Structure formats: structure tokens, C-alpha cells
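Here's a structure for you.
Note that this complex is displayed minus one protein chain, with the remaining chains in position.
Letters are used for the chains, namely A and B, taken in the order the chains are written, and counting of residues starts over at 1 for each.
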Amino acid sequence: MTSVTNIETNPWPERSAGAVEPLLQISDLRISFTTAAGEVEAVKGVDLTVYPGQSVAIVGESGSGKSTTAHAIIDLLPGTGRVTGGSIRFAGRELVGLDRKQVEDVRGKEIGLVPQDPMSNLNPVWRIGKQVEEALVANGFKGNKAQRRTRVAELLAEAGLPDAERRAAQFPHEFSGGMRQRALIAIGLASRPKLLIADEPTSALDVTVQKKILDHLEGLTHELGTAVLFITHDLGLAAERAEHLVVMYKGRVVESGPSREILSNPQHPYTRRLVSAAPSLASRRIQSAHERGQVSPDQLTAHGSARPGDDVVVARNLTKKFKIRGSRPGSHTDFTAVDDVSFALPRGRTLALVGESGSGKSTAANMVLGLLEPTSGTVEFDGQDVTALSSREQFAFRRRVQPVFQNPYGSLDPMVSIYRTLEEPLRLHKTGDAKEREARVRELLEMVALPASTMRRYPNELSGGQRQRIAVARALALNPEVIVLDEAVSALDVLVQAQVLTLLNDLQAQLGLSYLFITHDLAVVRQIADEVVVMQSGKVVEHAATDEVFDNPRQQYTRDLLAAIPGSSLETGTIAG
Amino acid sequence: MPENPMHPATPRPGQERYTAPADQAKLGAVDAVDTTEAPSSLWNEAWRDMRRRPLFWVSATIIVLVSLVAMFPGLFTSQGPRVCQLANSLGDPAPGHIFGFDRQGCDIYARTIYGARASVVVGVLTTLAVVILGTTVGAIAGYFGGWFDTVLSRLTDIFFAVPLVLAAIVIMSVLPERNTWTVAAVLASFGWTSIARITRGSVMSVKNNEFVTAARALGMSRGAILLRHVLPNSAAPIIVYATVALGTYIVAEATLTFLGIGLPPWLVSWGGDISMAQQSLRVRPEILFYPAGALALTVLGFIMLGDVVRDALDPKARKR
Partner (left out) sequence: MLWYIGRRLLQVIPVFLGATLLLYAMVFALPGDPVAALGGERGLSAAVQEQIRSQYNLDKPFIVQYLLYLKGVVTLDFGMTFSHRPVIDIIAEAVPITFRLALMALVIEAIFGIGFGLVAGLRKGGVFDGTVLVLSLLVIAVPTFVLGFVMQFVVGVQLGWLPITAGRDPNFVSLLMPAMVLAATSLAYVLRLTRTSVAENISADYVRTARAKGLPRAQVTTRHVLRNSLIPVVTFLGADLGALMGGAIVTEGIFNIPGVGGTLFRAITTGENTLVVSLTTLLVLVYIVANLLVDLLYAALDPRIRYA
């Protein structure tokens, strides 16, 4: 059992329960926001206890009140938010109602914060070193300039930043996301707080980087004896990193207790839902309600040449180079985004292209969609090279392959009603008269399980998951054979993600669709894909059937990716029971 | 499960296993559509937001009133603006002449009413021209990029390098003919650059949205995408700028007329009247007040509206 790391180094001071005073004790905490619609209670009576040196995680979806609770501890509620009831006791002292000066004393020195998004949390105009130094000086670090500089370098190095002294003189935009997050960890731990609040500290990073940073953070806080309060949406990550779990839903704690107990035996219906939906904990492909493996007769008649079982899309030796402008005028370098990539998508099946940012997976997808011209290589669709189509042929080709993109807020035109969004493809390709088009829009909405009344609404009235379903419906409008899903579920909350995945799976069975599924998340791949292509820096690293990749990965990079799935270490044994 | 030091048999106080009663936090169906509120587009929402602001009603009232005055001055006064008798020079307010008389013995109230048209016409004409020109240049440069962008952006830079009032002064001073059209044309020919820059920036950020890529994947032509998807989404900052700019063009026209190189003297205008009132400032300062006040009120109406529209269309306030 390798699940819980660093057990040996855990500096738990006393063994007997009860002898230790809680470090942080939140009881019946209530937080309200004043909005145009009046007072809205975002946190409705939360209880939470953290002991010294312990790690506790709050798990919940967006809007559950988990971040709000955490920010209330050090009085960093945004906007009109304020604590309306309950108490927050820290090291025997009440934090609710402290004046500004007293709170400033607690911040940084007693309680540190590692915030969520490394891209926006460092001030772009100051050097990294300066921003770490501020955290030292503000909390009473005495020392001259040289001593401060040495200490800053020490802190950055301690947070796992190589070449810390030189890095300290750089600006945030010269850092990668992972490096910025390390700088933020250095800031959070600079004055050796007793408690560190880690608010989704790595959710914006690639999985392998995420794992490295979390491992490092865990080791560091153990060494320093710092208690950690994790805020996360990922149940697997929470269970892996914390010993005590607090599950929040709509401003309330629905379940809390030891991590593994909650995971192996969830009691509350919401927690059960979460556990069953968490992709990192799932181990099988979603089963469809419909019969699989058959191509619908409609489709066979629509595209005469199609036979089930053949490869609908074949990419051969795809290469894409971009010119990158250098800092000097006229100078540029070639950047190879996709390097000699070949794969085949069998009809009616799902092929996943997996890779981290910069792996070239989305560039490859855009070439399959015909939105980007390959530098060399071909994309064949039913045996026909799509890069050599005339513009008229290309227009016809558009009907057969459609995309669904990642960002639910960017993929629908906010100015256009849902009806017009779904009707546009039909109108553009001159399909049916007005009446038939309306009937088709209704049918499409039904396919993605949305009420017909949705068509009069606008994107801003819908949730992220609903928008993604509309995007799926738009892609389906022209009866395509292939859908390219470019990180289509990555921005969604777990439950909604599971819902959309199930929907996609059902649609595939019903309509005989072929999916090219682009994702960074191997966990999701297991739920939806039949075959996996793993990409790294523009090249194919591994290509195999999904089970093969999970059970018997052949490449080190694939193994790293698998190990980086949060909660992967928990999988064996514990969950089964 | 083996005994684990991190998980003591008895949990510590405050960390006992807890499950909320199932009825306390009711589980909704995952991601159901909220059908309680009526459907509403972004424009509807902006409108709803604006209606709540008193400032909107104040500015709308001013604008409607000024527009009415400009269109039908006869409705507001029975006096003619050019019926002047030197005998009345600098005369006090009298029945039927509530603001009194100016140096030429003209009725100040009538002149203030009739002066509205010139200002409003110049303001509206200039704004229309500027929006059409600026939006076209900015949209083409921003959307098509590359060679178009380079040429159009340099062109914009060149026109931008000449300050508006300065350019207008220089050109108006050599123009043989000065009337509403030439003033509007000169202001527009140097005023379009800001809108072009705003449109370009806005179009460039909108065109990176995934809904644009989705439209391309549907086979929609570039021109159609620009007109149907990109421009409507770039419109908010243009509308805001145009509203405020209308006010500033009115000021610019008045400045030119005041300098004697804007509208001709035979045309009743606030700028001209202010210029004339200046001569009797020491004796009768209030003569200056009426045309200047009317001018300021009109401009205030437009820039206030611009402010309200900006708040209502703010992309940050849009997201729920």
C-alpha cells in the first residue's frame, strides 16, 4: 500500500487524540453577499476543524462555497461578502471581528495562502524576488538587503525552483505556470505560517507538473509541520492529499470524516454521486444504454461508401510548422507543433489524442477539421485527401466533420439565440424550409436532453454544461460522421462532466458517430475512448487500445501521465471495498 | 485496511464522521435548465439594467428635449432668432423675452432655441461619418490582419498624429466654404482614428473566440462571419465611444465657431452666440450663460448616456 506518502516523516506531536488543541476551528460559519437581488447566503453554517500539522481538504463543485469559506478565514472575501454568523478560532483566538491591523498580523505570518491561478496571482510589474521579499518584510523579517536577497533565494529554491538566485530577478511573464506556482508557494510559506490555505493550487497546470508540485508541497509542509487546508474540486486529489475530508454542496457541509472512509463508504447522496462520477476513480468505459458497434442505416445511405469497421479518418505523417517572430526585426525561428503524426480513427469508435499543453494535440485536431493547412502530410477522409479539396468540395466536406470546443463561455455567440445558433448550420447548408428547420432544432435539443423551450434563450442564461450540450447539438445539426471533441468536457464540474460524457456516449451508439477526442486528462479517456494516442512535444509517444495503455503502458511518459492522475494511487483495493 | 497512524481509531474532536441529513441540502437534478425566468438577450439585459438608473432617465430626457428643439424650434418660441432691434441692445428680460436681449438686440431665448439645430446636426453627422469610416477601417484591419492591418494601422497612426482640434483649426482656416457639412467633414476626417483603433482591438479579441472557429468549421465565409458574429460582439465599446464622442464633437464645433472658423455667422449657433456674448461679458455676464448653458447641458446629456451605456454593456457585469 503506497497510497499515503511520507507517513514516516509526519511530525504529529502527540499520539493521543484530545490532547492536542485544534489549530483552526470553524463553527457554524455563515457568509452573505449583497447583490442586486438582495442578500444571498453563500455559506450556510459550516463546521470544520484542522489540527496542527494536519492536512484537511474541502471538496466541492464551483458555487459550493468552498473558496468563500477559505477566504473568510483571513478576511479576504471578495466584493460585498461578509461573515454574518459563527466563529473562526485560530490557535485559541477568534478571527471574526478582528480589526484591519490585527488581521494583517495574522495574514502571512500565521496563515499563508497559495492561490488558485498562477497566471493572475503574481503582479506582472514586479520582479519575482521582490514579491517574495514583500512577504518576508511585511511579517517582520529583519535583515539588510543582502540577507533579504539570500533568504528570498533560499525560499524559492526550497519551493523547488531551480537556479533560484537568477530567477528571482525575473518577471512573472518569464516564468512558466509551474514555476509561478512554485513562487507562490514560496510566498505562502515565506514566514513559516502554522496553516497554509491551498486554494486549488494546481488546477491550472498540466497533470505531471501538478503531481510534482503537490508532492513537493506535501514534503515541505510535513518538514515544517505546517497544517494544510486544501480547497479542491477533485475528490481523488483531496483523498490522496488530505487525511480529513469535508464535502460541501450549496454552502453546506454534506459529509465529513476521514478521507478513505468517505471514499470507500460515502453516505450522503451527493457524496455518492461525486464518488461515482469522479473520472480519476472510475476504471471502465461508460456503458451505453443503446446497442453499440452498429452504424445507423441512415448514415450508410447518406454516405454510400461507408462500411462499419473501416477507418473514417486517416492522418498520415502530419507535420505543422509555425514561424515564431524573434525579438530582433526580421528574425524568426521555426516551431514544429506537430511532427510526423499518423493515426486512424475507426468508424463508430472513439480515438483519444492525449497530451499536455504544447503537445500539438489541438493543432492536429484543427488539421483534421480542415481549419489549418498541414505543412506536410495528409488527412484522408473516407480515402479522400481533404487538404486537396476545391472550395466547393470543402464546403460539402464541412457537413461530415464538426467540432466541439473546450470553453463553454466562448463556443457560443452570446448575441445569438439558441434557436439561431442551431438553425445556422441548416440555413447555411440550405437544408429544409423554415418549418423543417424548426423541427430539426427541436429534435437536436431533445438529443442533448434539453427542453425545447431552451431555443428561445441566450447562451448567457445557460450553465457551462448546458452550453456544451448546445455546442454538441450544433455539431450534430448537419448529421456529421465525425465529431472532433477538443477538450470538450475539461472545463466542466465533475458531475456535469460525467453527464456530458454519458450523453456523448449514447449519441455515438445511437448515431454511429466517430469521435476524435482531444484531452489532457487520461482519467476521462478511460471513460470514453477505445483507442489512445499519447502525444508529447508534437510527436506520437504511444498508440494502443485504451485498456492496453492503462494496464500495460510501454513508455515512461505514459506511465508518468498515469501516475499523475490525482487519486491514482488510491485506486487499488480501497475503492473496491 | 491496515492500521494507519494518520487515521487514529477514534477521530479527534471536531473530526468525527458526519453526514448531513439528506433533506437539508436538497440535490437538484444535475444541470437542469432554469425555466423560471423569461428568456432574455444581452441587449434586453442591458436595457433592463439601464432602466433602473436615474442617470439614464436624466440623460435621455435631455437628449430627447434637445432633439425636439433642434427639429422643431418653432414649437418652443414664437420669436424669430434674427428679429433684432438695436434699440433692445442688452435689454433686460421682458414679458415674452424671458432671457432678455443681446448686444444686437436679438431675443436671447429665441437664439438659444434656434442655436440647437446647428450643434445637433454637426454632432450627429460627424458621429455617423466617424462610426462608418472608423468601424470599416478597424474591422478590416483587425479581422483580416496581415497586409491589410499593416497598411490601415499606419494610416490610422498618421491621422491620429494630428490632434483633432489642431487639424480642424488649420483646415477650416483655409477652407473657402464654411457650413455644417464642411465642419462635420473636417471633424470626421480626423476623428475616425479612435473608433478605428477601438474596433480593431475589439474585433481582434472577438475573432479568437471559439464560436468564430465553429462558424468556420460550418463552412461560413469570412465576410459572413465578420458581419454576423464578430461585429455584433464588437459593438459595445463602439457604441459607448460614439455616444460620448457625439458630445465632444459638439464642443469641437462650438470651439471652431467661437474662433470664427467654424459655422458661418449667418447661421444661428451656440458657439457664435458665446463668441458674441464675450464682448459684453463685463456688463452682462448672463448673456454668455444661456448659450453656454444650453451647450453644456446638451453635451452633458450625451456623455452621461455614454456612461450609463458603458456600465450596462460592461462585459464583466455581463457574465452571471
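One rule holds for everything that comes next: contacts are C-beta pairs under 8 Å (C-beta built on N, C-alpha and C of every residue); 3 or more make two chains touch, one makes a residue touch a chain.
What you see is a predicted model; the values in this text were computed from it and never measured.
Asks: In the intact complex, which of the depicted chains does the undisplayed chain touch?
Replies: Taking every chain of the complex into account, the missing one touches A, B.
Asks: With the missing chain put back, one of A:187, A:368 or A:522 would touch it. Which one?
Replies: The one listed residue touching the chain not shown is A:187.
Asks: Check the options B:212, B:299 or B:312 and report the residue that touches the missing chain.
Replies: B:299
Asks: Would you write out the residues of chain A that touch the absent chain, in ascending order?
Replies: Answer for chain A: residues 74, 76, 78-79, 100, 104-109, 112-113, 115-117, 120-126, 134-135, 138-139, 171, 173-174, 184, 187-188, 190-191, 327-329 touch the chain left out.
Asks: Touching the hidden chain in the full complex, which residues of chain B are there? Just list them.
Replies: 154-155, 157-159, 161-167, 169-171, 173-176, 247-248, 251, 254-255, 258-261, 274, 278, 281-282, 285, 288, 292, 295-297, 299-300, 303-304, 307
The working rule: only the chains that are shown with their structure count from here on.
Asks: Show me the residue ranges of chain A that touch chain B in the complex, using the header's touch definition.
Replies: 1, 4, 7, 10, 12, 15, 17-18, 20, 22, 25, 47-49, 51, 243-244, 249-250, 252-258, 260-261, 267-270, 273, 369-371, 394-395, 398-399, 401-403, 405-407, 409-417, 424-425, 428-429, 450-451, 453-454, 456-458, 460-463, 465-466, 471, 474, 478, 495-496, 499, 574
Asks: Given the complex with chain A, which residues does chain B contribute to the contact?
Replies: Touching chain A: residues 1-2, 4-8, 10-20, 22, 24-25, 27, 30-31, 33-35, 37, 39-43, 45, 209-211, 213-220, 229, 232-233, 318-320 of chain B.
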